[in-house]
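With one protein chain held back, the other chains of the complex are shown just where they sit.
Per-chain residue numbering starts at 1, and chain names A and B are given in the order in which the chains are listed.
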C-alpha cells in the first residue's frame, strides 16, 4: 500500500501516526487514571465511571455557555476554570456517593458493580432530564482549534497536544500525591491493611471518602478534556466503560505504573492496527489480544506482591 | 438549544400532554370549525369493511417511535412532524369526514419492543395506518408483523433500499436516489475523481458505500482510495484521518452516525483538514446532527438530502412556521422530519382516492398519487411504494443551516433494487 508514495510523505504520515498513537495513549491514561485509583486501590468496581466523566463534560458545557453570554472577554481562558469546576463537581458527587452507597459495600466488591450500575442509570436519566436527550455542542476557544504546522506535511492537532499536557500534569500530580504526600501514605496504608491502618490512628473512613472523591474528580477532568474530541450526551459515558476497565485490569489493578504501561501498549496496538486494517477489525483484534493475554496472565502486566 | 429540547421532551413525556395530543391534537382549532364539518363523510360501513377502528366520526392512526433510549434523540423530530400533519388534517376536516385519533406507542429503541408494540397497534387497537420506525433494524423487526396482520406502515427515514413490501410506504429516499445525484454533482462541479469512504459499521453505511463505489468506479470512472468502518459509538478517528491525509482523496464521503459523528468532525477539524478546501460529502448529517456537532466544526461540508430547512418555497415556509409554532422556535427540521410529515398526507390522499380505509384499497389507490403541497416540493408515489423526489446538495453553514447549492432538475425515480449496483 506504500508503493505510490514518496519517502517524505511516508515519513510525515508515520510521524503523525505516532502522534495519533500518543494522543490515544493520553486519552486512555486520562480515562483510566481515576478508575485505577478507585478500582485498583479501593477494589470498588465503579460502573458509573463514564457518568462521572460526562458530568465533567457537562460542567464544561455550562461554563462555555456562561462565559459566552456573560463574560465573552474571558472566553479564551474559560477551559481552565471549566476543568477545575469539573474536578470539584465530579469529586463532590463522588464523595456523596461514597458516603451514601459505597461505604456499605467495601466487603462485597461484586455488589458495588450492581449498585454503581444502578447509579449510572440514574445519572444518565438525570442528565437527560436536565440537559435534554440530544448531544450538546461545546464551544471551544479558537486557540484550542486547529493544528500546529510542524513541517510542510506534518500537522499536529492542538487539542491533542492539550490533552497530552493535561494528562502529563495530572499523572505527575497523582503520582506525587500517592507516593510522596502524607495523604498518599495514608491511602496506601488503608489499602494494604485496613484494620492495622485504623489501629495506628488513621481515619480510614475519611481516607476512603477522599480517595473515592479524588478518583471521581479525575474522571471529571477527563470528561472535560474529552469535550474537545468527542460527543457530550447523556449516554456518551457508556462508550468509555469497557475500554477503561480493560486498561486498568490489563495493567494489573493495584499499580499506577501498570495502568500507564497498559494504556501505552493498548493504544499503540490499536492505533497501529487501525492504520493497517479497517476500524472495526482493529478494535476487535485489540480487545481480543487484551482478553487473550489476561487469560494467560490474569494478574496483568504489573502486580504488587501483597499478602492477602 | 438544550433548554429548548428539555422543555420539548418534558412536554412530550408528561402523561397529560400526551393524552391531550392523543385524541385532541387539534382541539383548539376544531372548536372554531362549524360543527357539521365532520358529518359530511360517507357511512362507516362503506369506508371500512375489514374491522379497522373506524367510527362515524373517528379513524385511528398509530404512531410508533422511540420516546426513550438512545434513538429518542433522532426520532423526536419525526413524531413531532407526524403529529403536526395529523393536527392540520383534522383542522381541515379529517379524512373522509373522520377525525384522526392518535394512539402513540414507545418503541424504546429496542427492536423486539417495536415488534411487540406494532402488533398491539394492529391487533388490539386496529389502527388503520401506522406512522413510525426510524432505524432499519426496527423496520425489519416490525415488517413481518405488518405483513402478517395486513397493516399499513409509513416509514420516514432515508435507508439502504433492498426492500419493498405491499404493506409499507417509504417516504424517505432509498440509497440510489440519495447518493447518485450527489456523487454526480461532486464529480462535475468539484472535479471529484478520488474518494475516501468513512462509515459506521452497520448495514446502511455499508450498503450505501457499496452503491457509491459501483457508481464511482463504473459510471464516473473514478477511484475509491479507501473504505473504512468503525463500530457504532467509536470516538477515536485520528488514524483514519491520517490515512485520509496520506491518500489525498479529492472527496471524503462519509456516513458516520450518532456520537461517532460528533467525534469525527471535531477531530477532522482539529487535524487541520480545512473543509473549505477539502471536499467532504456526507449522507448522514442533517440539521438535527449539526446541533450536536457544532456548526463551526462542520461548516463547509456538503450534505446530500432531499430536504433542507432552508428550501425556498411557499409550502416549506408555511411548514417551518407551523412546525416552530407547535414545537418551539429553537427546533430544527431535518430531512427525516420532513419525510415523516408527508406520511399522514399521503395516507389521507390515498384513502380519499380509494373512498375507503381498507388497507388493500388504500394500497391499490396509492401508486401515482401526487402530493403538490409537500415542503420539499412536488412528490409522487411510485408503484414500488417509494417516492419520486428531487435530491439536493447543501453546504453546511456555521449557524447550523444549509445553503442549497444544487437541486436535481427532475424528480428521481426510486429504485430499491438497483441493477448494476448489487
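As a working rule, contacts are C-beta pairs under 8 Å (C-beta built on N, C-alpha and C of every residue); 3 or more make two chains touch, one makes a residue touch a chain.
As a convention for this text, contacts and distances are computed from a predicted model.
Undergrad: Given the choices "Acetophenone carboxylase gamma subunit", "Acyl carrier protein", "Thiolase domain-containing protein" or "Urea ABC transporter permease subunit UrtC", state the protein name listed in UniProt for the chain not shown.
TA: From the listed options "Acetophenone carboxylase gamma subunit", "Acyl carrier protein", "Thiolase domain-containing protein" or "Urea ABC transporter permease subunit UrtC", the omitted chain resolves to "Urea ABC transporter permease subunit UrtC".
Undergrad: For the chain left out of this view, which of B:231, B:295, B:328 or B:373 touches it?
TA: Only one listed residue reaches the unshown chain, and that is B:231.
Undergrad: One chain is left out of this view; which of A:148, A:172, A:199 or A:284 touches it in the full complex?
TA: A:284
Undergrad: Which of these touches the unseen chain: A:43, A:141, A:184 or A:198?
TA: Once the missing chain is taken into account, the touching residue is A:43.
Undergrad: Contacts of chain A with the missing chain: which residues?
TA: Where chain A meets the chain not shown: residues 39, 43, 45, 47, 101, 104-105, 107-111, 113-115, 117-122, 124-126, 128-129, 238, 241-242, 245-246, 249, 280-281, 283-284, 287-288, 290-291, 294-296, 298.
Undergrad: When the complex is taken as a whole, what residues of chain B touch the one chain not shown?
TA: Chain B touches the missing chain through residues 13, 15, 67-68, 105-106, 108, 110-112, 115-116, 119-120, 123-124, 136-137, 140-141, 143-144, 148, 162, 201-203, 206-207, 229, 231-232, 417, 422.
Methods note: only the chains that are shown with their structure count from here on.
Undergrad: From the mean C-alpha coordinate of chain A to that of chain B, what's the distance rounded to whole Å?
TA: Here the centre of chain B sits 37 Å away from the centre of chain A.
Undergrad: So in the complex, the part of chain A that touches chain B is made up of which residues?
TA: 5, 9, 13, 16-17, 19-20, 23-24, 27, 61, 128-139, 145-147, 149, 155, 157-160, 226, 228-233, 235-236, 238-239, 270-271, 274-275, 278-280, 282-283
Undergrad: In their shared complex, at which residues does chain B touch chain A?
TA: Interface residues on the chain B side: 1-6, 8-10, 70, 72-73, 76, 201, 227-231, 233-236, 238-243, 245-246, 259-263, 266-267, 269-272, 288, 291-297.
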